[in-house]
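Of the protein chains in this complex, all but one are displayed in their positions.
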Amino acid sequence: MTSNQVLSEVEFNVVGKRPVRPDGVDKVTGRAQYGGDTNLTGTLQAKVLRSPHPHARIKSIDTSKAESFPGVRAVITAKDLPLASLSKEELGGDYTALKFASDHMMASDKVLFKGHPVAAVAAINAHVAQSAMDLIDVDYEVLDSVVDVREAMKPGATLIHDELRTNDMGETADQPSNIAAHMRYEIGDVTKGFADADLVMEKEFTTATVHQGYIEPHNTTAFWNSDGQLNLWTSTQGSFQVRATVSNILRLPISKVKVTPMEIGGGFGGKITAYLDAICSILSKKTGTPVKALMSRTEVFEASGPAPASWMRVKIGVKNNGTMTAVETEMAMDAGAYPGSPVMQAIVCAFACYDVENGRIDGYDVVVNKPKTAAYRAPGAPQAAFAVESLIDEICLNLKIDPIEFRLLNAAKEGTRRIEGLVARKIGFVECLEAARTHDHYKSKVEKGTGRGVAAGYWPNRGFQSSVVMTVNYDGVVSLIMGSVDIGGTRASIAQQTAETLGIAYEDVKPTVVDTDSIGYTFITGGSRTSFATGLAAISAAEDVKQQMISRAAKIWDASEDDIEFVAGMISHKSDEELKLSFKDLARQTATTGGSISGRSSVDPTGEGNGYAVHIADVAVDTETGKTDVTRFTAIQDAGKAVHPSYVEGQMQGGAVQGIGWALNEEYFFDDTGKMLNSSFLDYRMPTTLDLPMIDTVIVEVANPGHPYGVRGVGEVAICPPMAAVANAVTGVTGHRMNSLPITPGKILEAGWENGKS
Amino acid sequence: MEPFDFLSPSSIDEAVQTLASKGNQARIMAGGTDMLVQMRAGRGTAPFVVDIKDIPELNEVSYDASKGLTLGAAVPCYRIYEDKTLSDAYPGLMDAASLIGGIQIQGRASIGGNICNAAPSGDSIPIVIALGGICNIAGANGTRQLPVEEMCTAPGRNALEEGEFLVSIHFPAPQANSGANYLRFIPRNEMDIAVAGVGSSVQLDASGQNFVSARIALASVAPTPVFAKEAGDSLAGKPVNEDTIQAASELAQSAAKPISDMRGTVRQRTHLIGVLTRRTLNNAIERARGA
Amino acid sequence: MPTVTQVQTTLNGEVVNFLCEPRQSLLECLRDILGMTGTKEGCNDGNCGACTLIMDGRIVNSCLVLGVEAEGKEITTIEGMASPEGLHPLQQSFLENAALQCGICTPGFLLASKGLLDKEPDADEGRIRHWLAGNLCRCTGYDKIVRAVLQVSKAK
Partner (left out) sequence: MLELATIFIPTMLQEITHGIKKLELDARNVRQVVDELEKAYPGIQERLLDADEIREGLAVVVDGDVSVMGMLTKVGEQSEVHFVPAIGGGG
């Protein structure tokens, strides 16, 4: 049994192969230029002064000592932001949204989390900036803080925003509250569904705040030129997103802002939000020189956006044969200091694996005194999957039904209507479950002292806008220009789709990621959309090239375009066998037939890729110490079509391992007031090489009907099943249901003590 | 980081003079793996950093089966576990040296530095105490010796007077039929701070069935590493069996005065001390019998 | 102004002189003074391994080495791993095995792996996992990295 299987339905020439990535050599030789490697002549270094308090009113800020510190060139506070100088009327639009965005970048009146920026210094180097920053006096009036999501929801809880009122799908509540929004979706008759059940189980689950843990800290370099043009070189998942944020906060027309995305050292959703860009921009405007900022690891933990902690209640009714009759969940996720947790996305994902007639989901978006949460790989879905898949495991144990059989019995398939109402098109969940059932891992004996858990997950994989331009060089090599930042190999996967469409060699496509002035709007790299949506743009641009090449051939042969076809990289006359040109031959002749050829496309695909995954985890537990070890792990996932199977496997393995970390050891420790206590890689315990086995993979390929090669998108769903798979495995060996993440050794011991075992 | 001047004396005398002239303005650096992190966080910054790695005595590793081991205070961990003679003679020391940080840290961090850093969780300290390590300290008034168990006085504070520095640690020669082991409990398998740690050394009689003596020390369960003297002493002259080991582990538990923090609760830590004491004693016994 | 010290070191086989402040780490000196940005900063406190380089034959975190300590040392960074003849076998293996996604941890992993295989050319999976525990990667789940190192290890 090989450890990496690909269950292919269709073979292509380039798509589905494993070429070396175009940016590979630069990345193994240290030549690749990441954001932090940017070094323009005369660059100043910036440091951001951050609040030591999770909740406080800023009474005054005295920057005078810092300003006069030798080597300091500028000091700014929120007073330097347009929010401070323009009236509500001048700002127009949604004043609250702008205030939230601007205050998140730098607090104007209150700090809402430890690490909240209050001032920034630009100096000749980072040491000087740091020393000067320590001289800034901020007078705070410390306020009570609220940290726990359920505490924050209680009536009478300390209010974080005086004006925030619950938005119940367009209806605003009368009283202020920390509940920013509530949303409910319901299908069928839930009461009747539960009444029809033979067994109804209900449990509560919680998960801790976790971080994406990308290894490269946030960084940016800004240069606000004297002509008014603002240039940014930064590490981001979305250069256009940075442009939008900066232009919004600084009240600049977007055309005045150019963002050059540098190589990015990981993001997983956490590098969608722009934290440093506006700050460096203002410092650059004040100093007239480029200004660069690099977050420390502590700043990354305390002041970028982690994934929310959550509380969830899940209730499931089943018949004795295992058929689900009704489901219900309430989910509350903490948004951090400003509204916008991913709970609304969790609503779509929570029960999307199952075909169930009756269901109700309530989601609450709750503000607390923690850093504002950001996207993290399938935002919202992993928490929901942990709760739902854990309870399903409990039901399987109760009914003595095999967990894969149970899921097969209830699996969502083509035509299944989800609770929010949408109907599944062709999806591969059943195929994933079947691949799991027949996998060597699942058939193997469970070792003594070890438990085995199974869990599933779902992510919709929606499309969004992408733009691609490609030019045909005279040597037949195609320059592929795109706006999608390459985090994990998308240059390769887009080049492969381009080569496949043009019928040319992969090596004859040269991809480049360009700045916001050089390509049409392109949405973030995230949400498992890039290989799918930017792939669609590349395919469409390649079709544009093909059409133009047909018209060139028509000129050369003095034939009608209708008589010419472009098949597998050959341009030929349909009826005259003599008239035939390879892509390269014709490329050479473009100079004399009207000049270079450029293809272009901007797309905004509307369908969903619908990713499903099933994971199997074996976890050994030392019941005397509570220590866990993942001894075997298999990730099975429907990729639709794996464009580059190695990088698909990498996404599956990486997602699984982030999930294993989330399951077992990763968490923000906060004191009672909301101060993070473990803001380092030493104490925020991400898995190391020594904590893991090889991660076996099975790529299932059930083609996505919405993409010519069947691509679905693969990055997100891989993180949805592992927490429950691991938790279910731990339950298997300890006999205790672990309903709170992370499942630390301490919690395992406590569970044993409470139940009078071990 | 605040600016500092970097001084690297090349002899003990020079170091003594340097430290005497700078007084409390100087901070001593060996591997720097703890110190640089602290200074970067604004803790313990000083106008002068005195690097003692150029001093020959601080790099000394001399082992003699009859005299024991003298381990220079700046000797990085890898030199212990990569030296087969040393790791055979002091397997407990090897246990600790090979789990401080990752391989990169072990290329720089030293046992001496670990002791002077005086963290309650210092991974090498319990085993050095269990092995009866003695600190050789140099200062303006000459040299003095101090048992390792007296070196740590509070979290991050050691018994060195101003102007003094640790030159080396001396370990008695391993006795016949002796063995030692250090284990810590961490949630991951590497790169972590001990939730609890136990170092045990035992000497058995020729039959291997009875304890001659034992020393047990604990990490992460008090403001300083703990020498659980009564726990070790309880084994002297006793037969090797589950009951005597259990009794010793219970004494070790009562010597532990842990707090609850983000790494663990009082109950968890006390429980772990019991488990780890048993496990380290059993491993040490096995090594003693195999030796 | 803070004291500035001249440091002479052998960097990737060449003798190099540079001026630095004592408080500057070797990582800073490489990146900010010498312009060698292949060595990456991930945490600046010795817990991620992104800044790993080889100093006198040992792998170290360059964020925990002062620039002044490089005096008289021999240092290998990622920039010194490939030769004009081509990539180092580990670099080639990382490419072929897709052992990198974002690539930020890659230089550190390559240097750490080189440090291992230079000493133990036949390191097995267990040894590789133990040796690389000080290098964090968040993208790959380590599987392909370990395989890439194993491939070179077995080749020897």
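We call the chains A, B and C, going by the order they appear; numbering starts again at 1 in every chain.
The criterion applied here is as follows: a residue touches a chain if its C-beta (ideal position, glycine included) is under 8 Å from a C-beta of that chain, and two chains touch if they have at least 3 such contacts.
Worth saying up front: this structure is predicted, and the values here are computed from it rather than measured.
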For the chain not shown, touching visible partners are A
Any idea which of A:A375, A:A411, A:V472 or A:L536 touches the chain not displayed?
A:A375
Sole touch to the unshown chain from A:S51, A:T77, A:T329 or A:S528: residue A:S528
Of A:M133, A:A152 or A:A181, the one touching the omitted chain in the full complex:
A:A181
Contacting the left-out chain in the complete assembly, out of A:D168, A:E202 or A:D671:
A:D168
Touching residue (missing chain; options A:V149, A:I487 or A:V509)
A:I487
Could you please point out the chain A residues that touch the chain left off the display?
168-171, 181, 183-186, 212, 237, 266-272, 342, 344-345, 347-348, 360, 363, 375-379, 420-423, 425, 460, 462-465, 487, 523-529, 604, 606-608, 715-716
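Everything below uses one rule, namely that only the chains that are shown with their structure count from here on.
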Classify the inter-chain contact topology: is it line, ring, star, complete, or other?
complete
In angstrom, rounded to a whole number, how far apart do the mean CA points of chain B and chain C lie?
29
For chain A, which residues are shared contacts with two or more other chains?
127, 681-682, 687-688, 690
Which chain C residues touch at least two other chains?
21, 23, 44-45, 47, 130, 133-135
Could you list, by residue number, the parts of chain B that touch chain C in their complex?
1-6, 31-33, 36-37, 39-40, 49, 51, 53, 76, 78, 101-105, 107-108, 189-191
Of all residues in chain A, those that touch chain C in their complex:
18, 20-21, 23-25, 27-34, 36-37, 39, 125, 127, 212-217, 263-268, 294, 296-297, 487-489, 644, 646-647, 649-651, 653-658, 680-682, 686-690, 692, 694-695
Residues of chain B that touch chain A when the two form their complex:
1-3, 42, 185, 187-193, 195, 262-265, 267-268, 271-272, 275
